[in-house]
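With one protein chain withheld, the remaining protein chains of the complex are depicted in position.
Right, subunit A next:
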Amino acid sequence: MLLDQQPAYVLHARPYRETSLLLECLTRDHGRLGVVARGVRRERARLQRAQLEPFQPLALDLLLRGELATLRGVEPVGMPLRLAGDAGLAGLYLNELVVRLTGRQDPQPDLFEAYDRTLPRLAEEGTLAWQLRRFERDLLASVGYALQLETEADSGEPIMPEGWYRYQVEHGPVACTAGAARVIRGADLLALAADQRPDAAGVAALRRLMREVIRFHLGGAELHAWRVLAAAMSRR
């Protein structure tokens, strides 16, 4: 199957054979694809190699056959995005999250849109953690693990802003008492549902919640980016 001018991002590239790259790409219409870019590690193909970096909106011409696609053409779309500093580390986290939580060739147009929306937001000053939480929410929803944020798990009662809840993965929020372990305020759950940034404590609580959910869906595994981010943040 020939794909023309497919909107896509490169998530990861690794050397393949002598002069080629094996790319993981997030495409708009075909989800995550493994793409072989032949000969782009040759000196003469330096220009093409530079375009195949993560975080750059691209239009790819691909030949999709079997498990892998072959790159036939690449064109950058719009201005290159520069994610410097912590935004760059956060971007690598995003990419690991997408690769680990999605399968190849599983179309997810919502996910592509969420990714496309999130990248420029990572560069915004002071809202990095919140932007990651929003993306995690959208990613989980698009791969079929949407969080239940507005009603209680068993009773179906609406979540109360002043109430305290424990979130049970694959079940939902259950009301509990304020002092219990791993609890979250109703207001923070509702804030995430309504896409309204809560206070710093709320963002931190949502981060703990998301980690627990993501770890569950990874079968208990850890993301490597968590180690990197934790070490980077600990030096502040």
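We adopt the following convention: contacts are C-beta pairs under 8 Å (C-beta built on N, C-alpha and C of every residue); 3 or more make two chains touch, one makes a residue touch a chain; residues count from 1.
Operating definition for what follows: contacts and distances are computed from a predicted model.
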item	value
Name of the absent chain as recorded in UniProt (options "sn-glycerol-3-phosphate-binding periplasmic protein UgpB", "Cytochrome bc1 complex cytochrome b subunit", "Cation/acetate symporter ActP" or "Recombination protein RecR")	"Recombination protein RecR"
Of A:50, A:194 or A:218, the residue in touch with the unshown chain	A:50
Hidden partner chain, touching residue among A:11, A:111 or A:184	A:11
Subunit A residues that touch the omitted chain in the full complex	11-12, 14, 18, 24, 47, 50-51, 53-56, 76, 79-80, 82-86, 88-89, 91-93, 95-96, 99, 223-225, 227-228, 231-232, 235
